[in-house]
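These notes are about the structure you will find just below.
Partial view: only certain chains, each at its native spot in the assembly.
Think of it as A and B in the order they're written, each chain with its own count starting at 1.
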């Protein structure tokens, strides 16, 4: 087997036309090394609190990355053979992480044309300095080299954070989280900014696993009678304040739909009484989530936390995988999502408030030009989050800019979110976004739709300023 | 602050590849100066009847342009500060139009990448001969220069009409309109062709403001008993004939959906009896609109008026803005729109009639390749209107051609509509369409999918012939 060199081309992802590429190079050179603002994601704050070394290549790069193992699984490779941990109550034979790594190496061709391939190659080449491609012949070299480097001080979480040029990163926690890791970071004297975000789904969604137990704990943490509507709302206010005191500037809401509601107080109270019963119906659960988006917007208007809405994921689509491996194991699917009708109750109440920021995401690209750009191009409270999840990719980002810009402009968008738990890929993801945005801007310049000095300003804004401003960082 | 030159590049909006650009230049050169056929829009016929000068830069270019003020509003600028007029019963402090203009100038960067920027720059450079860019430093120069020119004879509506090379323009009137302005134009001896179109929404949509009052007026104008189904239909026939006598060649229908119905006569009559009651339900209103599309198609088959359907706008989405400023103030939103199911009753009745022309528009691009192109590529009565409203933009037009052409061909489309009340931007809008169409055709030539002589024929047809023929002008 031929060993092939791994080289990241400096022009990767740039448009091919020589004139456009040349403009892109100039735009990109000025933003390439800007600090990373990572205002939304799922890294583990414990990493930065403990600064303990990562374990090995497989545990760091394969097992937690649902993009990677879902592709392998789709081609008939069992999740057990990759060493994924079953939920408690079930057991699986121990898997040698080196063997799991070899499976990835043997099937690395499956990732051709995917963003995972680009992110991983960046991690291999830039983070670990590997200069040969991953395949069956180099699998062990990779495994040994990566695992050895992870044991060195330069690959500790805080060292990587600094080396990656991260100015600020935001993690996502449940209201039931004690934020002990964030407090430990603050107490440690380390200067890295690792913020939290308030993600109340476990105590808002009546269909969330353990909802009633979660409420009980919510009451314990806040000292409120959370099985009473007033107490429940007061508990949110207290916990939001606690998060804000510990650095949070935003909340996040992952609902199945974007439905909102604005019920009279007595109806909301009666609805709450129904959803805390074990026989809550799906319709009641949906209406309660809808009402709570408006309640959360009301609280954001009061306390200044930026509100993020991530709707439209059909979670745990595969019952067998969910039963065996639990949440977030690659069996979440996008679904069609309406915004124009669904958001109207919330917008009628809060949409005209220029001091409120609500950032919308979607997994349904058909709403980009039809619904999201027209909404964000009108309502002062709305901004557009970047291309998300399955669409956080070169083609996905291009579709986002092409569909959104003409109606929403650039200044109703908020820069890039990596939204990842794959810590090492964060610089690669921001780099992809900067490359694609610069290429898009260069195209506008080459078509004489904007001038190059404007594109340069925009490149800076999209790479850095807009995220910082929108998230109040 | 640096003053920057404003120069419209002759190759703007052309594809960047040198070969494609070169073909585009040749195609465009042959159509650039063709007369403008503007078969659908919302200019005010009073302008051409009175030929009175326009007032000032703000009143002409900012306050009536919902594309412009919606973007400013989305970034927290109040509509009051722009001098928009509240509806009667509310009041607002007077706003100096120069101050409003300065706000636009200070925020002109918000329009980067939008079609408004391209249209406005054309108006500044080509219509007014301004050679510096609009920004805070040039705001007063712009305001003074534009306002001064508007007072000169060369900027009177008829002079601009002639200078813009408009062969024919169509306005849109309610059946309740007396068409006095169109009659005044005809009586004036001026040769400009300013036609009307029959837009009966105010007397067809039971949810339209003042529907019952409108019906009363409809009866007075026609001498029919319009609260009786037969009389109501007869009134439409009379009023359509009156419009046709005054130059109309088309009707226009702006419904929330594309739903049609073809009820037996007794059911239609019973439905009519219900919708003229004050307690009409939303379902009855929707069914009545649906039935009336088929009735209008029946009348078009009789009287030869081309029928336009503009469905899918969620009007007045923002209740606060609607209450304060009324209709058409930038808070209309697109919504998902079905055609294949919705149009079937009408098409089963009239779709096979090759002498009838029904032109379909949509705000939902997901139906381009899936529904509209297959329908128009089969039914003789159907034609496809151009990319509309939020999609009347360079990217929107490209998506239209890419998605429609392979199934519908070019000859089931009807050229360009500007659909605007922004009179000065009309040449810019047609110019954008010609540039984009020539670029699309050049791409087909460069990929050897058609030959250049075919592209040249098509460029002429798309720029001029198809609109003239489809609208029977």
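Simple rule for what comes next: contacts are C-beta pairs under 8 Å (C-beta built on N, C-alpha and C of every residue); 3 or more make two chains touch, one makes a residue touch a chain.
Because the structure is a prediction, the values reported are computed rather than measured.
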{"item": "Whole-assembly copy number, given 2 chains displayed", "value": "3"}
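Everything that follows uses one rule, which is that only the chains that are shown with their structure count from here on.
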{"item": "Gap in Å, rounded to a whole number, between the CA centres of chain B and chain A", "value": "40"}
{"item": "In the complex, chain A residues that touch chain B", "value": "17, 19-20, 338, 340-341, 344, 347-348, 351-352, 354, 366, 369-371, 373-380, 382, 402-403, 405-412, 443-444, 446-451, 454, 457-458"}
{"item": "Touching residues (chain side chain B, partner chain A) in the complex", "value": "4, 8-9, 11-17, 70-71, 73-76, 109-115, 117-118, 314, 317-321, 330-331, 333-336, 363-366, 390-391, 393-396"}
